[in-house]
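One chain of protein is taken out of this complex; the other chains stay put.
The chains carry the letters A, B and C, assigned in the order they are written, with residues numbered from 1 in each.
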Amino acid sequence: MNIGVIGTGAIGQDHIRRITNKLTGGRVVAVSDVDQDRARQVVSDQQLEAKVYANGHDLIRADEVDAVVVTSWGDTHEEYVLSSIAAGKPVFCEKPLATTAEGCRRIVEAELACGKHLVQVGYMRRYDQGYRALKKVLDDGVIGEPLMVHCVHRNPTAPGFKGDMPITDSFVHEIDVLRWLLEDDYVSVQVILPRKTRFAPEDVQDPHIILLETAKGIRIVAEVFVFAQYGYDIQCQVVGEKGIANLPEPAGVVLRKNAKCSVDILMNWKDRFIDAYDVELQDWIRSASRGEMNGPSAWDGYVQAITADACLEAKRTGGIVSIHIPECPEFYKR
Amino acid sequence: MNIGVIGTGAIGQDHIRRITNKLTGGRVVAVSDVDQDRARQVVSDQQLEAKVYANGHDLIRADEVDAVVVTSWGDTHEEYVLSSIAAGKPVFCEKPLATTAEGCRRIVEAELACGKHLVQVGYMRRYDQGYRALKKVLDDGVIGEPLMVHCVHRNPTAPGFKGDMPITDSFVHEIDVLRWLLEDDYVSVQVILPRKTRFAPEDVQDPHIILLETAKGIRIVAEVFVFAQYGYDIQCQVVGEKGIANLPEPAGVVLRKNAKCSVDILMNWKDRFIDAYDVELQDWIRSASRGEMNGPSAWDGYVQAITADACLEAKRTGGIVSIHIPECPEFYKR
Amino acid sequence: MNIGVIGTGAIGQDHIRRITNKLTGGRVVAVSDVDQDRARQVVSDQQLEAKVYANGHDLIRADEVDAVVVTSWGDTHEEYVLSSIAAGKPVFCEKPLATTAEGCRRIVEAELACGKHLVQVGYMRRYDQGYRALKKVLDDGVIGEPLMVHCVHRNPTAPGFKGDMPITDSFVHEIDVLRWLLEDDYVSVQVILPRKTRFAPEDVQDPHIILLETAKGIRIVAEVFVFAQYGYDIQCQVVGEKGIANLPEPAGVVLRKNAKCSVDILMNWKDRFIDAYDVELQDWIRSASRGEMNGPSAWDGYVQAITADACLEAKRTGGIVSIHIPECPEFYKR
Partner (left out) sequence: MNIGVIGTGAIGQDHIRRITNKLTGGRVVAVSDVDQDRARQVVSDQQLEAKVYANGHDLIRADEVDAVVVTSWGDTHEEYVLSSIAAGKPVFCEKPLATTAEGCRRIVEAELACGKHLVQVGYMRRYDQGYRALKKVLDDGVIGEPLMVHCVHRNPTAPGFKGDMPITDSFVHEIDVLRWLLEDDYVSVQVILPRKTRFAPEDVQDPHIILLETAKGIRIVAEVFVFAQYGYDIQCQVVGEKGIANLPEPAGVVLRKNAKCSVDILMNWKDRFIDAYDVELQDWIRSASRGEMNGPSAWDGYVQAITADACLEAKRTGGIVSIHIPECPEFYKR
């Protein structure tokens, strides 16, 4: 599959490297970036046989491009995804699918009109071995019906974070992965603001406690703490009627030294789901080659956007905010 | 110290056995029970040299009694504690101190009027080695200022539980121990009712999620799940600005067998804090003998009752309920 | 039970404190020490109503003394134990029972001649909750027949250790507790000397690997490493036909801080079995009062001495040394 990549920043370069050196079945044949010099540099650095396009839309329409990867700035995602749909080409779009729920809705409508599954959004946790093992436990009924979920999203620090980014940049991953894990939709949300850590900048509330309710009545309690200092720590505990299941923690060397038995905790979020990125993109290449799409869909991106909007309103108002998710079209049901 | 025990049911017998066989410095010289035959039987079974009183108040006033242990039905606690204060004798009262906040207030006022520290309430977790280790970590500043607490109170099953007992019988332990742990007071509470487990009886909501806010802005998220099937499981995680500290779990043999690496989880709540009961009563005997009182005070019992009342109102209304705790009298400050 | 304590050094004082303040059923009524001033000081410090004897043998024979605790220097143990047997009084003797196997044999013969169970040796691990839980797993057949044991005895440092003390002072605990755990006797031993740590003094080999074979063919591999720097760490893993069981590790606060998830490891051996000492001595007081003896017997002390001697020979020769344990007299069988 010949792939065109729009956006050659850090994530774009990572994906190009993956496709070229680690994964099978795909080839980067075209790139574009607002900074054309950077695009050219990447082609040269990674020794690609790829054409550099000045414009993402031209790349999308190019004959040699079978499928598109969008890793440009979030503001441009919507137009490139719509353009890919218009060209009838599979598109893998990094989060967010669009910067507004309205934008996501337009993408959903375009894909519905087109009638082919073309869009995948880059929520990689669904491809993480740990989350998959946890989902299998739930699906196999090992702990009975789930009643509650406790989860934790902690970063050591979040340089550059402003305003609501702990929700819009960090918590969105939980929003996506928990819907998939529980096969359920959200109906309400409440946001609680604990005592603020002195390690967060003045204009960023940190930590948050976010309470989500699902259609089945499952209650999710999520801590989002992005200046937690000690490490990047993602935890997820599902409480079922008959037992409890925990997301596996990364394995590590157990050390006994200096009066402590310890295991290292990751400090960099990139390392936590590093394998999931590979699996995700490999799965997309394979599926897209066959005209299929298994990963997070445009619909998932749309629901995620609606939910995040509700979180922000709940944070602003301090109240319990209803989440109104439209009926899922037949096309998107699995 | 010569001790009179009022109430010779299961807990009363346990305490008598402790005082007689395991602890030092105390002697059971008098017992009473509404069922005098049972009282006599206990004296005989445990080979006590103890007088049996028909009436708890007479026992309290008896010359040979230096100090009183109240383990009778909860409804009678208030009168026996007041009577002990009137007699100027130290009294150890199992929870609840009184069945209403109003009753607790009366005890507080009587003790204040008397001017001597005479009352200790039976919240044993403060004497648990694990909670003490956790408190030391907090007190030493190891994790910086606490911002949040995640805790879990799970029973395998709760035979005989009705109505609000998950709060009034189970969660009260968290109410007491977390105030002590954090050295902070509660200002509001909210109760969330997740999807109910099919293993609870029709008239008992289970599980609950209880959200407490403290004066310092610390947010406590507590899961109370008393028909959790799998075990008796008490967890407490304090999230600080610089790190996380977890209540130790009971140590056990790690087994590798049948494709599993496992450790047993306790099924009986009595085993979880079994050592704490010993430490608690030993400490009371020692302190009371010296005219001191270190354990949970009448004031602690009063605050606990106010908080539990607010929890019940929050459960009933679904809203956020303020907790109004009066100014702590100088007498009770430590 | 009125107890006389011979030897008022650190361990003696600990035992006196235990008997006086923590345990029930015993009272220290007599003490003696080579340093009479120290004995008097202890009586005064601990506010005992106890007579100070210039001579241990006089203390043993004194009318007011019902039972004897021997915590004097190891060299004097044999004579005081023999004297106690001669007086027909129960005696709790700290390890070693005697400094030679020959000395132990004399004690065994004296006790056999006397015909009453009077002697207990202070191997406290049998009273540790963890070892007891492990033994229960074995006794219940949970892991099937034991085939191998891996154990580890590590100290952070061993000030004052000379020559063979890693075996005669440290490993003797494993010698005793593993016989009890496996209900088996040793038939051979081999000692391997790995590369020496630079943290041990010149004249002390450290670490050792000690291989014991039992009558049933169970193979024990023990690492003894007394200058291990990082902590006091006692581990014991029994490998059975159907599974593996591990001695529980001490519970502790799990911390997440500074990129590490950690639990403290004890640095002081005294803390590791602190509860076991209480249980041990309480059990002895209770048993001795009833004319019974449940703990490690004179026979156990004798077998331990024979085994330790074989270890030393194995270390010296580098070969496999047979351990010849005489037939256990009926009197000592359980």
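Assume a contact is a pair of C-beta atoms (placed from the backbone, for glycine too) under 8 Å apart; a residue touches a chain by one contact, two chains touch by 3 or more.
Everything numeric in this text was worked out from a predicted model, so none of it was measured.
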*Residue of B:Glu213, B:Asp233 or B:Glu280 touching the missing chain in the full complex*: B:Asp233
*Which listed residue, B:Ala133, B:Leu193, B:Ile265 or B:Val279, touches the chain dropped from view?*
B:Ile265
_Touching residue (missing chain; options C:Glu145, C:Glu183, C:Asp271 or C:Glu292)_ = C:Glu145
*Touching the left-out chain: which of A:Gly163, A:Gly252 or A:Gly291?*
A:Gly252
*Write the list of subunit A residues that the hidden chain touches.*
20-24, 129-130, 133-134, 137, 142-143, 242-258
*With the missing chain put back, which residues of subunit B would touch it? List them for me.*
156, 230-231, 233, 249, 256-267
*Chain not shown, touching residues in subunit C*: 145, 147-148, 150, 192, 194-199, 207, 209, 211, 216-219, 221, 223, 225, 228-230, 239, 241-244
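The definition used in the following text is that only the chains that are shown with their structure count from here on.
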_Suppose chain centres are the mean of their C-alpha atoms. Which chain sits farthest from subunit C?_
A
*Calculate how many whole Å lie between the centre of subunit A and the centre of subunit C, each centre taken as the average of the chain's C-alpha atoms.*
59
_Whole-Å separation of chain centres (CA-atom averages), subunit B against subunit C_ = 38
_subunit A and subunit B: spacing of chain centres that average the CA atoms, whole Å_ = 45
*Find every residue in subunit B that makes contact with two or more other chains and list them.*
242-244
